[in-house]
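Take a look at chain A:
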Amino acid sequence: MSAAEPLLRVENLAVTFGGNSVVRDISFTVSPGECLALVGESGSGKSVTARSLIGLAGPGSQVHADILEVAGVDARTLSQRRWSALRGRQVGFILQDALTSLDPLRTVGKEIDDALRLHSTGSGAQRAARVIELLVAVGLDDPIRRASQRSGELSGGMRQRALIASAIALEPALIIADEPTTALDATIAASVMDLLGNLRQGGSGMLLISHDLAAVAAVADSIAVMQAGRIVERGAAVQILNDPQHPYTRALLAAVPAGKPRFTRLSPATESGDSVSSRTAGPVAPNGQPAAVVQPLLSARGLSKTFLLGKSTGFTAVRHVDFELLPGRTLGLVGESGSGKTTTARMALGLLAPSAGTVELFGQPWSSVPESVRRTHRSSLGAIYQDPLSSFDPRLSTGALLADALSLGGTRNPRARTGEINELLQLVGLEPGMAARNPATLSGGQRQRLAIARALAPKPRVLICDEPVSALDVSIQAQVLDLLDELQQRFGLSYLFISHDLSVIRHMSDQVLVMRAGEVVESGSTEQVFTDPAHEYTRALLSAAPLNLPVRRVSRESMLEGSSEAGKIEGPH
Partner candidate 1 sequence: AMTPDASGESGSPVTGGTLVYASGDAEPACLDPHVGGNFPQALIASQYLESLYTKDADGALIPWLAEDSTVSDDGLTRIVKIRTGISFTDGTALNADAVKANFEHLLNPATTSSTGYLALGKIASMQAVDASTLELKLKSPDNSLLESFSMPWVAIESPTALKRSQADNCAAPVGTGPFKVESWKKQDSVKLVRNAGYVLPDPKAGHAGGAYLDAITWRFIPEAATRYAALQAGEVQIIDNAQPDAIAAAEKNTSIKHLDAPRPGASNRVELNSSKPPFNDVLVREAFIHAVNVNASIDSLFFGTAVRSYSPLSSVEPLALSEESLFGYDRAKAAKLLDEAGWSQRDSEGYRVKDGTRLSLSFPVSTSQSIPAEQSLFEQMQATAKESGLEIKIKLLDLSSWYGELFTNNYNLVSAPYTKVGPSVLSVLFHSDSTIPAPSGYFANLSQVKDPSLDALLAAAGTTKDLAERKDLYTQAQKKVLEGYYLLPLYNQQNHFLYSAKLKNVGATTAVATPTFFDTWLSN
Partner candidate 2 sequence: MSTPAAASTRAPGFSESPVRWLLGKIGGGIFVLWAVATAIFFGIRMIPGDPAEAIMGGPGSQASAEALAGARSQYGLDQPLYVQYFGQLWRLATGDLGTSYSLKTPVSEVLGELIPPTLILAILALLVAWAMALVVAVLSTRSGALGSALGSGLEIVSAAVPHFWLASVLILVFSTMLGWLPPVSTNTAAGLALPVITLALPLAGFLGQVMRDTLMEAQRSAFALSARARGESEIGVLLRHSLRHAALPAIALSGWAFGSLLSGAVVVESIFARPGLGRSLLSAVTSRDIPMVTGVALISAAAYVVIMALSDLAERLADPRIGTS
């Protein structure tokens, strides 16, 4: 095919599932060497669009398009056999669920080999050599051993790379990558994006899908923004990022916390949220060191936790952690997965006994006293989690959950109780009518609001938030972060705020702790840590994460240099 001809031409694509229209009026093209990013919040139809491009929209789907050309072939009338010949050979597809996209029962080598075997006649030995080559190309260490391992034995990043290796095995002209970096740590995500960048460098066309504008900013040439199954805005990346036209795009951009100072609103004001907020940035939480006289609400000294694995071996998840949480302040705790953040939080909550060190609450011993003593002070310490639903008793309605939490400190009068419940709901921006609903029927953002309401019911002074927004879309995340901000200002709450997302931490925290492998590698004021990181790991983290918008376009040359870690890739010929 000639270079001028687009690899992918879609006009008026519409997908319905049993009469429900999920995607419609989708039109775009992808030319060789071009990268188109498809962005939009969860459920906007990105994955369905991508899957229907290779004839895998799913069981029960009806796909319609005026034009659907893949690698120069009209894909609307392809037989199963011709689809099979096309997939993998012409189009490499990297699935959204990287962690589960490799058959857990088969070795990674076999999975990659399949792509080769299905489309070529190379001998077994030739293919085996090619598999190793590919594993090297995607930057996996010890490729021979990796080839004989199964996905369960690999980390998330490794799986993602192995998946990419299988998708690019035949050097397809078009690569479709559906959220290739979700579920990855920032540093790993960065290297995966580099890898994809390199592929495009080699002349492949690419359709990159993400809900995260910041993530695609560095790679995409053009961006199409999807909302509720339609493309609402489309254009060159720079243009969309710098000058969004559609309100939805604007909201998406505003919701990204990266680069936004403390207490700036991320979400458009809502009716209920509006009444609560009094936008006063600064005075309550002055930057810089607090006065020495202020007593920390929650403090940890020399906190360590060793888990016993079997009889003799142990695993130290947290080692010598010290911190102090001051009134009205937020202490951010950041670090990659498995670094010990949750373990630290659970010790702070008194749910897990430290192996060494102590936690004090209001200057009183906390971790070292029996639960019966702790119980009397529990009302002043609340918690919210990443997955609020699992922390709700499934038998209870929204109202009952709140009533249960209120029963500890609130009135016993049922009418007054109803009033309190409504007050709480209003406080977190939920309709009073939701009291009767089952939490399972609420949306993710609403659930997190409910979790916050419940945590607030006993009128705590400290909230420990473990990844409270990690499961949410940027726009919803923005609303929840705004809510937390408001509540802090209103009630002078203190937060121990845990996240792996640097931009969120930066946006929310006064003080920051950076954890790695159970140890605190750096701590200090947010400003200091983010602008002048002392530890090498912090620097690596910061360089990996796209923290600022609008994006500075990265030149192709600099990308190649930066990808030394990812290894070189042979471009398609």
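Criterion applied: all candidates are chains of the complex that A comes from, given by their letters.
Remarks
Definition applied: a contact is a pair of C-beta atoms (placed from the backbone, for glycine too) under 8 Å apart; a residue touches a chain by one contact, two chains touch by 3 or more; residues count from 1.
Worth saying up front: this structure is predicted, and the values here are computed from it rather than measured.
Only one option in 1 or 2 touches chain A in this complex, and it is number 2.
Of all the residues in chain A, the ones that touch candidate 2 in their complex are 51, 54, 56, 59, 80-81, 84-89, 91-93, 95-97, 100-106, 111, 114-115, 118-119, 150, 152-153, 163, 166-167, 169, 309-310.
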